[in-house]
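Of the protein chains in this complex, all but one are displayed in their positions.
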Amino acid sequence: MNLPISLPTLPNIPGLPPIPLPVLPPPFDVLIEFMQTSEFMEFAVELSLKLLVFPGLAFIMLYAMLAVWGERKLHARIHLRIGPYHVGPIFGLFQLVADGIKLLGKEIVTPERSHKFFYHLAPVLIMSLSMITLAFIPFFPVGPGEYWTIYYSEYSLLIILALFSLRPFIMIMAGWASNNKYTMMGAMRAAFQLLAYEVPLMLSMASVVILAGSFDLAKIVESQANMWFIVPCFLGFIVFFISTMAEICRRPLDIIVAEQEIVFGPWTEYTGMEYGLIMMSEYVDVAIASFLTSILFLGGWHGPGLHPLVWLLIKMGILSMFFMIGRSTWPRLRIDQLLDAGWRKLIPLALVQVFIAIVLVYVLKVIVV
Amino acid sequence: MSSYLRPLYMALVHAFKRTFTVKYPFEILQPAERYRGRIKLNMDKCIGCGVCSYICPNRAITLVEHEGRKYPQLDYGRCCFCGFCVEYCPRAALEHTQEYEIAAYTKEELIYSPLKMAEPAKPFDRRIVTVKGLDSKLGPGHG
Amino acid sequence: MDVERLLEEIKTKLSDVLVEAKIDRPRYASIKVKPEGMVKAATLLKENGFNHPLSVSGVDYPDRGEVEVVYHVSCLDSKSLVALKTALPRGQPSMPSLREIWRGVHFHERETWEMLGVKFEGHPELKRFLLQEDWEEGVYPLRKEFKLKPES
Partner (left out) sequence: MPIRVAWGIQHPMSGHLTLYLDVDGDIVLNTEADVGYTHRGLEKIAEYRNFIQYVPVIERACDFDASNFALGYVRAVEALMGIEVPERAKYLRVIAAELSRIMSHLYAQALLSMTGGFETMTVWSANDRELILDLLERLSGARVTHTYIIPGGVRADIPKGFKEKAYDVLNYLERRIWDYYKMLFQNKTFQDRTMGVGVLSKQDAIELGITGPNLRASGVDFDVRRDDPYEAYDKLDFEVVVEKEGDSYARALVRFYEIAQSIKIIKQALKDLPEGPIRCKTPPMLPRGETYTRIESGRGELGVYIVGSGTNKPYRLKISAPSFRNLAGLVYLCRDIPMGDIPVIYYSLDILLLDVDR
């Protein structure tokens, strides 16, 4: 893969003896030898570039800052107020940095009779789970068959689905470990909601997979070159949008963290940077949701003119605004209404959509897989 | 279906209306001219009769010696700003100012001695805003 | 039914326990009854349409040595109001609870018990209501001997 930057090589300064390499037992000497080759160096630099810059840390921090600023300004304007005002250049852009520094200063409290190990493990897990999901999303084509993604596999959609289904366990772990009635109720609600909305999520993905013919996200985007999948499966788009909203628990489907009923759901007892991690993972989830929606239905990086990555970011930006606007337009649904909507309304719609997809592909042969 | 999308339409329409909030420490809202704020004592008019301390519902006013004469001393920890003392004072020695920023760190600081009550009203040194634009399409705002 | 006809009916039916019955204002009557006649009077009132309970107030008269309990009940159709009063001995004031007749007086009776010590037999939940947990038994704040310390 030709990288836009020059590769560093091991420094052998003339005049000084070459750096003696350590002699290690059998399995490691092969590893050391392999690390000498330029091919490994190239892989290491590229991987660190991906981990630390684009889909990794720097992008997430930047996106979170913009998302926090955008969301709070959007809600403020709808509430006829001003929103963050004093921190940072454009009226409060550095609000997340300010909140982060504040949270870093706060003490991390451990509730008295809570299960210490699992209590402190939960926020770390929820954050890492959200970040891992980013590793499998292809962002833009680099070569003919090459894509800019941390781990390229033909089953990337399946892996993401598997990671999505891991989320309720971490919430139950947090709810159970913090030894508080409200967190227990929040954990049970998390189990209900996330399981209820995984089925429509899968079915709406299924319709896209049928049209694209493969589980690989890159191929799905490639097959949307001339017609975005939102056109044939618009129903699928709606079902997918609503069920991802439930998966990342955004209002109006956020009974997991319903402040008015169960204080803050499974996350009630967390303070300090643990609370920061949980909030951060919420914005990473919004990023994932908008990436997935734009890749599956809005044709990923396809778009006239601009660089493919820019197109993906534009679509993702607009979609994340739509994920966030729910907070100030609809009140929260009750748990039984929410589950009823999940099981009785979304799943039939998704099934209809799958039927349409099958008809389109195999019966009318309109779309060649 | 319309009632799902109507709030979304209303929210987006309101996103472009005028903001209603006041940036309080930097701007201040214009109190009404009849506003019952801090109570100012006019030392020479006061005859020390104690009607104010009798009528005060929360017993906030007590009479205090000062250079041989009795003057009211107001404890803002108890005062409920009902304005009865100003209304029932026979010599109109007490009057309202438009100040309402009289918070203090300790309860003792809240007890205003007659001298402190006699200080003249401080004018507002910040931008004063009033409600305007009630009839405009943009909705009311403070400017 | 309106207040005048109600008074005639009360005078005829409750003549033995009736102490006095008069009309203070148009559509506002007050009936004073002996304690044992309360349940009868209450059921009679309820049958005549007075089924909207307003309040239960206790008034302590140390000089007359009695605690007067006043039930205010209104009839929504005829828009009239009745005050059903009874006087109880001040030492151990107790009377049958009218909770079965008017469901709404549940909290009112509980508060009157707490504030004045009027024991309502048959009331399912006579326990601390508004006062703090460590309020010692037997002290009833709204009695005249309970003095507020005059502030400053």
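Letters A, B and C name the chains as they come in the text, with residue numbers starting at 1 for each one.
FYI, a contact is a pair of C-beta atoms (placed from the backbone, for glycine too) under 8 Å apart; a residue touches a chain by one contact, two chains touch by 3 or more.
Since the model is a prediction, treat every value here as computed from it, not as a measurement.
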Omitted chain - touching chains that are shown: A, B, C
Among B:E87, B:E101 or B:E119, the residue in touch with the chain that has been omitted: B:E87
Residues of chain B in contact with the chain not shown: 2-4, 6-7, 10-11, 14, 20, 31-36, 55-57, 80-84, 87, 96, 131, 134-135, 140
Hidden partner interface residues of chain A, rising order: 75, 78-81, 181-182, 185, 188-189, 251-252, 254-255, 258-263, 327-337
Absent chain, residues of chain C that touch it: 24, 27-28, 51-55, 57, 59-60, 70, 72, 76, 79, 81, 83, 102-108, 111, 115, 128-132, 141-142, 146, 148, 150
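Following the convention adopted for this analysis, only the chains that are shown with their structure count from here on.
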Between chain A and chain C, centroid-to-centroid distance (C-alpha), Å: 65
Multi-chain contact residues (two or more partners), chain A: none
Touching two or more other chains - residue numbers and ranges from chain C: none
List of chain B residues in touch with chain A within their complex: 4, 7-8, 10-12, 14-21, 23, 139
Parts of chain A lying in touch with chain B, wherever the complex brings them together: 74, 76-78, 80-82, 85, 325, 328-330
